[in-house]
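One protein chain omitted, others in place.
Then we have chain A:
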Amino acid sequence: MSIIVDNISYTYEIGTGFEKQALKNVKCVINDGDFIGLIGHTGSGKSTFIQHLNGLVKATSGTIYFNGMDIYDKDFDMKMLRSKVGLVFQYPEHQLFETDIFKDVCFGPKNLGLPKMEVELRAFEALRLVGLDENLYYQSPFDLSGGQKRRVAIAGVLAMRPDVLILDEPTAGLDPKGRDEILDSIKDLKEKTGITVILVSHSMEDVAKYVNRIMVMNDGVLMYDDTPKHIFAGYRELEQIGLAAPQVTYIMNDLKNAGFAVDVNAITVEEARQSILKNLQGIHGKA
């Protein structure tokens, strides 16, 4: 199971004065079970790219293979693709509309034409996966906090039982705790179900903490595709394209320049703590 993106390009409004190439020859393979962080400055093509993965936008050239099938083939089942590649948009809580939470989560599977029993089973399963309190299931989604609403919206996509879950800035506007809760439940979900996750984010700290592969987009080009450590080691290149490394990576580099033999590749607070402790013990061991 995989998605192969084979040299896709996409141009907006061809033939008008507003013509703009949003994606340029993007090539990559998304493997089963990957946890990918997709980063890039605003307007770099991230959102356009992810909309190609479930067929919402059709590439101007190149193609995409989903489990070996060309998604632009005229016999390809687009509806199946959209249920298998779930896309959670920015501010997904704006799309909640039902009178209660449970009905809202049922909406997707119901539209797949599944029997009522199956629809409800899936809705329960999805709500459990996002860790929403059972007492809330039959309340109006509009009475929830921002973070809770967002979980309901994610559950609505999970109820389709996708193989791939794509989230476009799922933590924008949430407080720090709400941000950690959403990301922790995505991590849990991933461990429990083995689902492939693509996380679009502007927070380098969040990406460093959760994903095992980072794709960097710049001006429609997939510029880097590597492990978080390799990507953030090149923080000077990232700065050139409007991005940065996690704050802790800068701390470690500053410490190194000040004469501490610490690991400059630490990208989380925990890694940094261990490296500094090891260094201090080394110093005192010698003394």
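To be clear about the criterion, a contact is a pair of C-beta atoms (placed from the backbone, for glycine too) under 8 Å apart; a residue touches a chain by one contact, two chains touch by 3 or more; residues count from 1.
Keep in mind that, in the parts below, contacts and distances are computed from a predicted model.
> When one chain of this assembly is omitted, its UniProt record names it as which of these: "Monovalent cation/H+ antiporter subunit D family protein", "D-alanyl-lipoteichoic acid acyltransferase DltB, MBOAT superfamily", "Quinol:cytochrome C oxidoreductase" or "Energy-coupling factor transporter ATPase"?
Cross-referencing UniProt, the chain left out corresponds to "Energy-coupling factor transporter ATPase".
> Using the document's definition of touch, tell me which of A:G43, A:G62, A:G131 or A:G234 contacts the absent chain.
Missing-chain contact among the listed residues: A:G43.
> From the list A:D32, A:D188 or A:D254, which touches the chain that is not on show?
Spelled out, the listed residue whose C-beta touches the missing chain is A:D254.
> Considering the whole complex, which of A:L81, A:L96 or A:M204 touches the chain not shown?
A:M204
> From the list A:L87, A:L243 or A:V264, which touches the chain that is not on show?
Considering the complete complex, A:L243 is the one touching the chain left out.
> In the complete complex, the non-displayed chain touches which residues of chain A?
40-43, 145-147, 169, 172-179, 202, 204-205, 239, 242-244, 246-248, 250-251, 254-255, 258-260, 269-270, 272-273, 276-277, 280, 283
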